[in-house]
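In this view, the complex is presented without one of its protein chains, the others remaining in place.
Order of writing sets the labels: A and B. Residues in every chain begin at 1.
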Amino acid sequence: MIIFVSCILLFLIGLYAIVIKRNLIKIAIGFALIEYAVNLLFALVGFKRGALAPIITQIDTPHHFVDPIPQALVLTAIVIALGTTALMLTVILRIYNQYKTFDIAKIKKLTG
Amino acid sequence: MTIIPLYIAIPLISAFLIPILGKIYKPLVWMFSTMVSFALFILSLYGIVLTQETSLIVYKMGNWAPPLGIVMAFDSFSAFMVLVIAIIVFACCLFSIRFLSNYTGQWKFYTLFMLMTAGIMGIVITGDLFNMFVFLEIAAIASYALVAFGLKGEQLEASFKYMVMGEIGGLTFLLAIALLYAKVSTLNLADISMSLQTIHGTTFFWMVLGLIVFAFSIKAALVPFHSWCPDAYPAALAPISSLLAGVCTKVFGIYTLARIIFNVFAVSRATDPWFFNILIGMGLLSIIFAGLTALNQKDYKRLLAYSSISQVGFILLGFGIGNYFGVVGAIFYILAHGLSKALLFFTSGSIVHSIDKTNIADLSGLGEQMPTTAWSFRIGAMSVIGLPPFVGFWAKLFIIIGAVKAGMIWIAILTGALSILSLAYLLKIENNVFMKKTTAIIKGTPFTMRIAMVFMVVLIVVLGLGFQPFVDFIIGPAAHALLRGVEYAHLVFEGVVTGF
Partner (left out) sequence: MKGMSAIVKSITNITIGFIFLYGVYIILHGHLTPGGGFAGGVIIAGVFVLKVLAFGVDKSAEKKSSTIASIFESIGGLLFVGVALLGLIVMGTFFLNFLPKGEPFRLLSAGIIPLCNIAIGIKVGAGLFSIFLALAAVKYIMED
């Protein structure tokens, strides 16, 4: 129970970084924190005390296995987060190229 | 029945083929994309014919039965959304043949375009919750890259803002899936629906539903989470703006919300009326706030963006009313607004192609020199306002009839009165841009762009005049597919057993 609460706390810290910070790179780091928190929560959902990793080996003793579905889903979610982070960093670099600053208060061409 | 995975496989294969074709011979790229989108359009018509016979078709991927495997549950609402997507994607492909002639790297545009099409087709067909998340993220990442396509300052800034807000929505949805999986241990939509029947109405149920509504309100640009929308729609290129405004915001936010509220969580107006009153409140907030803000915009496309936010509020209002006529009106308005708003963004693209200015004060008197554009704008605007006999009028009429039948007379009167707001801001454009006189000579609109606009105009007029068979055969079954709630789950399991 305490583990799930700390994952949600990490999510809120990441959300704080996205909302409050003014540097573009710090916003991207806030994203990484949110992704870690959600993936960790998902992988911990399938945990059972005293169970083995869900790989079938040649020693066939029937034993309890940890739930493998959240692990497969977290693999997919990590790949999606990789794609989003790569796109975000490329856009940030090109914004720096154009505006010569990382401060979001100075990037204000669109108004109204 | 085997054409159902083809809706996803065909755009995906063409997205992987286009980089290779682009290296061989450059014009091959747009010829191939236009042929693929036309083929998708014909297949979507066949999909509607399929769902007339059997009400819900279940397709098991890899022949694994649920809840172990991933299924595609293709019912009438999915068939209708596939038709809407195919029409608007085909028109945007036609429009961008000449619009992109000044841009290098056309193969990058068409690859992202086909990936986004594959993503949104996947969202509306799938019957598995995590599969819906994966397709949502594929389509969302493709749309972030497409908004930034021209690499100018405004486009990069708008794309970054859209990316941050869209990803917060997507990750909150993933958090909701994690919490839901912890409780029900399954990911199949039908299985979740059956398991949630036992815990209907507990605190956990409303908390997860609240997280999901929050996540999809960001994606659908509902007030107060709408602030990415007035930056992203004007900054993007015109075919991308029309695709985003016509289809993407509705599929990302409104389709997923409707599917999850009505079929998975199985909330209906009979059991929890206060939830639907909250939806009506959110819809009215969007209509009024965005409509009033649109009145003093000075940029052509930004005004159209606020108009889009306002009209999506009407769709949410229709879903919030909750009886048969309200849901029929909301679903019909998805099609009507998609066609009309895409047409209005096409006119803005045609103006930018000819003059390269978007401020209303700089444009005047284009009515005589660009007759196709001017008449397309007038017909699209009349459909958005809701004047007969165009298709927008019948959709709003169904929403008003639904409100009257549910006993909410003052909402019916308010819906009629708020259409006057749309009249006000669209008349502002009509007056300043198309009516005054000018002496400047401008180049005309290319032929394929005119064909795309005329195609949409013909569809608006034909569907407006002949709405009765359309509503009876296509939209009525779609509304029944939503309103039957837990029946969806029973039909999916039946379809699995009989080997469909």
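Keep this in mind: a contact is a pair of C-beta atoms (placed from the backbone, for glycine too) under 8 Å apart; a residue touches a chain by one contact, two chains touch by 3 or more.
Worth saying up front: this structure is predicted, and the values here are computed from it rather than measured.
Colleague: Which visible chains touch the chain that is not shown?
Modeller: A, B
Colleague: Can you say which of B:12, B:121 or B:257 touches the chain missing from this structure?
Modeller: From the options B:12, B:121 or B:257, the contact with the absent chain belongs to B:12.
Colleague: Just to verify: which one of A:3, A:19, A:51 or A:89 makes contact with the chain not shown?
Modeller: A:89
Colleague: Just name the one of B:43, B:61 or B:404 that touches the chain not displayed here.
Modeller: B:61
Colleague: Tell me which stretches of chain B touch the chain missing from the display.
Modeller: 2, 5, 9, 12-13, 15-17, 19-20, 23, 59-63
Colleague: Extract the touching residues of chain A with respect to the undisplayed chain.
Modeller: 55-56, 58, 75, 79, 86, 89-90, 93-94, 97
Going forward, only the chains that are shown with their structure count from here on.
Colleague: Please give the residue numbers of chain B that touch chain A in the complex, ascending.
Modeller: Going through chain B, the ones touching chain A are 130, 134, 137, 141, 144-145, 148, 151, 153-154, 156-160, 163-164, 167-168, 171, 174-175, 177-178, 181-182, 187, 230-231, 234-235, 297-299, 302.
Colleague: Going by the contact rule set out above, which residues of chain A touch chain B in the complex?
Modeller: Within the complex, chain A contacts chain B at residues 11, 15, 18, 24, 27, 31, 34-35, 38, 41-42, 45, 69-70, 73, 76-77, 80, 83-84, 87-88, 91-92, 94-95, 98-99, 107, 109-110, 112.
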